[in-house]
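I am attaching a structure below and will ask some questions about it afterwards.
In this view, the complex is presented without one of its protein chains, the others remaining in place.
Take a look at chain A:
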Amino acid sequence: MKVALTGKRLSARSIAILGLLMALQLVLGKFPVFGIWSVRVDFVFLATFIMGWWFGPWWAGLAAVICDLVNTLILGGSGTYFVGFTISAFLGGVIYGVFFYRQNMSWWRVIMATLIIMLVVNVFLNTLWLTILYKTPFWGILPIRILKDLILTPIQVLLVYWLGTNRNMLSLRDRL
């Protein structure tokens, strides 16, 4: 029971690596380095992906939760803290973990993981949270969000696959 809930115990080394990855996730959220029209792309998902790939669903989900807390409560991200977005962040980490932890990288996996996160987390859940929190009309903003995510999905697929098969990243994973 204990193992199921907490995952494996972490060494000081793993804690430090996860902490640094979390810092990196926060930094990547502040550098939207490229974009088309007003759709800005940030690379937060890449840090989450690495956490899921290296540490598994449980720790990746947890780290994503902490990042969400830090981002909204401490660094003062946009809007306010709302537990729904934390759930979304957790699910994002868990999904990457389930798909990539101790698995071989393949296009199919990357596409499925990205699509599920996009549809379930970004399109459905996050829109639902906005509706609950601010009474934003669900069907009113849904098309816009779907359009945005349609543009982002192929970009995310390409980047995740590229990072997951990168030689440097693979050698880092072997040093874990």
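As a convention for this text, contacts are C-beta pairs under 8 Å (C-beta built on N, C-alpha and C of every residue); 3 or more make two chains touch, one makes a residue touch a chain; residues count from 1.
Definition applied: contacts and distances are computed from a predicted model.
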| item | value |
| --- | --- |
| Omitted chain, identified by the protein name its UniProt record gives, among "Pyruvate dehydrogenase E1 component subunit beta", "Energy-coupling factor transporter transmembrane protein EcfT", "Quinol:cytochrome c oxidoreductase membrane protein" or "Light-independent protochlorophyllide reductase subunit N" | "Energy-coupling factor transporter transmembrane protein EcfT" |
| Contact set of chain A toward the excluded chain (per top definition) | 1-2, 5-6, 9-13, 15-24, 26-27, 30-31, 33-36, 43, 46, 50, 62-63, 66-67, 69-70, 72-76, 78-82, 130, 133-137, 140-141, 155, 158-159, 162-163, 166, 168-169, 172, 175 |
